[in-house]
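One chain of protein is taken out of this complex; the other chains stay put.
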Amino acid sequence: MQIIANGISLGAVLFLMGSGLALLLGAMGVLNLAHGAVYMVGAFVTSTLAVDQGYPLVVAILGAAVICAALGLALERLFRFIPGRPNEQILMSFGLIYVLANLAQWIWGPIAKAPFRISWLEGAVQIGGVSVPANRLAIAVVGFAIALMLWLVQDRTRVGAMVRAGMDDAEMTKGLGINLDRVVLAVFVLGSAVAGIAGGMGGLVLGANTNQPMEVLLMALVVVVVGGIGSVPGTLVAALVIGLLDAFSRDRFPEMSSVMLYLLMAGVLVLRPTGLSGRTA
Amino acid sequence: MTTVFTQLRRKVPVLVLLIGALELPFLLSSQQESLLTRALIFAMMAASLDLAYGQAGLYSLGHAALAGVGGYTAWLLMVRYGHESFWYLIVAAALASALASLVFALVSLRARGLYFILVTLALGQMVSNLAQQWDFLKTAQAEAVTGIYIPSLGLGEDWHSGTLYQFVLVLTALGLFTIQRIIGSPLGLAFRGSRDNEVRMEALGYDVWRYRVVAIVLSGTLSGVCGALFAFQSGLISPTNIGVATSGLLVLMAIIGGSGTRYGAFIGGILVTLLQFYANQWSMERAPMIIGGLFIVTALLLRFRPKVAGALRSLTRGRVSHAVA
Amino acid sequence: MQARKLMAAVAATTLTMSFAACATRDDDAANDNEIVIGLVAPTSGFAADYGPEAAQGVELALDKFGSEAGGEKVSVVKVNEDVLDPSQTLERVKKLVESDGADVVVGPIFGSSQQAVSAYLDQQGVPMFTLLGGDVALAGGDGSGFIWPGADKKTAAPLGTYAAEELGYKKIATLGPDYAYGQNAIAGVADAFKSAGGEVSQQQWVPLGTTDMLQYATKLDQDVDALAMWLVPNDAAAFVREYRNLGIKVPLLMFQGVFDPTYQSIGDELSGEIGLNEYNHLLDYPENAAFTKAYDAKYHGIPNQTVAFAYTVTDIFLTGADETDGDTSVKALREELDGKVFDTVIGPASYDADGVAASNRTVVKAIKDGSRYEWEPVKTYENVGH
Partner (left out) sequence: MPLLEIDAVGRSYGGVHAVQDVSFNVKAGEWVGVIGPNGAGKSTLFNILGGQVKASSGHVRLAGRDVTRLAPHRRYRAGISRSFQISSLFPDLTVREHLTLACRQNHRWSMVRGWRGDRVLAARVDELLDTWDLGRNDGVELPANMSYGAQRRLELAIAVSAQPSLLLLDEPNVGLTASECGDLRDRVAELGPETAVIFVAHDMDMVMGWSDRILVMHQGQLVADDTPEAIARNAFVEEVYLGAEPIVA
């Protein structure tokens, strides 16, 4: 039971990490591997606001979301500036990872930030005989709230409809007179804001450090590949499955734990090349 | 006789360059030889990546892992099982990486487009994580495996940085020659065809999937050899050497020198390896910024490459030739 | 065809000639009337704090000697240790030795970097003074290492002894990272605890790259008297957070405690726990008092372990080089330092004939002193290390 609780809380963090990337990549076809760097910025900003400056956590995380949204805006400009081909996007992403990580080290110093300590999130909650740390519970709640919000945005709003249309057929959508550039911008900003929130919430257990751009990217990647193209529910299910698998395999085969994730990904890919939620082409 | 001369005219510059490079140890310190050897190995790795990346259009971000399989195989056989023959180790490394590339290809080719890139990235990281966490692949639980050295060729050779450099140079020339041959063959043509227009290739009777598998396996096998050479030269190999960061650098090398051209990836490999070293001499704290900046600037300027390349070519040769040898 | 044969012949001849002609050259760039110290420590990446800290320590030692030893001028060249890619560190160290003429290397910090450069340094006859531990195999006949402050397998042993003998614990669990240094340190605690009659009932290892520590807290066997652990500061902080959130009451035995500044941010969560320090700025030795004063005068603040040990090993090296009149060869230094007792910032310490140090360890307790969290010295174990 404890494993399940651990897995779900990890899954919530994974969802927050992965959903922005899933939208950008699946819906817009933009390969922004620097998504993890945005997460890192969110974590550092939250650390500064909530831990060093003593602002309430909610304010700090909103601050992180705003700053990351602005960063997303800047990134979108950069990605707009290059042709939308894999070569350029790969190089741009890797460059941003190097530069942002080094910049973060410059600004926030080389020492990793310990997991943020928020007094009202200390202690654990007993749920069905299992101790769930309150901070994990908060992460899960925020994770599911964001999932619901994203799902509503995708399902009920005009932008969401455009995203879905773009997902199905970018050429056709352009033909219909929808301004995909605007949609890309909106998704970039929204995805980055979510990454910022993910960084802030994830910081409650993981802190902030300059290794995160790569670490987070890889976790998010697996979530996206398993979850399938740009679908919020698919990403959520994938994140939970991966969280549970990770908790389980760490428990049973610690030597192979991180490999298990990738094996799951390979397995899903072999059986369903389009991911769990994927439609067949 | 005319053919002899035309052939010579094309080959002489390459030959002069090769012989010049062979004599470099007379001018360099052993540290510079060592750095150049490293550059050659990475350049060769980038050139073999480009066989899949540039020629066949398979944007792999997990290539370093395939080189890593070669490197770790050489380490395993040498340090754990005591094999000391260069030839044995290099063949084993090639076979192991060929097998790994095959699995890599079979899984990653299930995905297409951007997803292929993501999957190669994740598969590459999986290998790196395996090397990081699996006790079987560690020496004394250290973070990098060590204890490997340059094995014997069985020719009574005397290894030091100069001879190693020359030996690697000769191997690199052979490897580059092999790659040229593949590029110039109908197989290479089929790679480029699959890259440019999959649907048409299929309609011309080509099983594109099979050619892609072949491209990845050839490219991975050559890299595996480079991985083993890297381990011999450094005396170690670490999970980072085979992880995403290295794969990304290999892609930068290939692109910066001219992905899909004959010598581009190789030249890029030498440039980036040297730059990586000297960036750290210029600024220890901000070296990552320099490398990252190089990535971004290359991304921004990439679209102007055809123009620049065209201008250069018309400067040097006076005409544009699209012939493939 | 003719062209091809001709070329092959030319190439073959040249090849043979080049191989035959290329003889080993003497690359010794060392300047005979100057001692160059090469400091190898990370300045970028996730451990980038070590480099600048170690540099402070080396500078302080140079100040003490007036940048002169054995009648020769002493200077420092710094090299960035690539924590994740030791092969890069190796290339940089080659340049350090061959073109910058380093006569001694202080560092590297991380085990894999030490492993990477040690064979080369040994071949070049350049001594390697580690400052935060190291594998004893890098010293002795097969390496040029001088391992400070003691062998990894022994360095944490007093924690096990203290737990069994002073605290009367019968059964402990352990938690450590799954790589060389962590395994050795934890083995030191466990072995000492067992040889004092205790039982180690559970050992958990955290794989490299793990960031989520929750499961190690939830899986802990709570039916033990204490948990002996060592993790890098950030991981330790993450673990302690989970531990406290879950309300686990098992006492902690923390090798090296948690360093500043991480310690200052989680201090009250550790209140009352027992640790074992290699260095502690509160240690009551004259050399330490002088050192902390000099540090405060130059850099303002309290030195941490990295500064203190970089200072100490540079100090010892320079003392040795002074005695040998500038002969910095491994052999000369080994002979000079063998068995000689130095007064250091952690009390009397010495290197043995193999170059492995023995020094004091201090059992400490986490307390709050005014607005600062401190590790208060409780008991000292002497001559730990071989």
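Think of it as A, B and C in the order they're written, each chain with its own count starting at 1.
By definition in this document, a residue touches a chain if its C-beta (ideal position, glycine included) is under 8 Å from a C-beta of that chain, and two chains touch if they have at least 3 such contacts.
Because the structure is predicted, anything quoted here is derived from the model rather than measured.
Taking every chain of the complex into account, the omitted one touches B. Check B:K11, B:H83 or B:R192 against the missing chain and you find that the one touching it is B:R192. Against the chain not displayed here, chain B makes contact via residues 181, 184-187, 189-190, 192-193, 196-197, 199-208, 260, 321-325.
Definition applied: only the chains that are shown with their structure count from here on.
Each chain gets a centre from the mean of its Cα atoms; for chain B and chain C, those two points are 35 Å apart.
As a whole-number value, the distance joining the C-alpha centres of chain A and chain B reads 32 Å. Touching two or more other chains at once are residues 44-45, 48, 178, 207, 209 of chain C. Shown for chain B are the residues that touch two or more other chains, namely 129, 132-133, 245, 285-286, 288. Contact residues on chain B toward chain C in their complex (touch as defined above): 3-5, 7-8, 11, 15, 18-19, 22-23, 25-26, 29-31, 34-35, 38, 129, 132-133, 139-144, 146, 149, 157-158, 160, 162-163, 166, 170, 230, 234-241, 245, 276-277, 280-281, 284-288.
Listed in rising order, the residues of chain C touching chain B in the complex are 2-4, 6-7, 10-11, 14-15, 18-19, 21-22, 24-25, 27, 29, 43-45, 48, 51, 78-80, 84-88, 90-92, 94-95, 97-99, 110-112, 115-116, 119-120, 135, 178-180, 183, 207-209. Chain C contributes residues 44-49, 178, 205, 207, 209-215, 218-219, 233-234, 237-238, 241-242, 244-247, 261-262, 265-266 to its touches with chain A in the complex.
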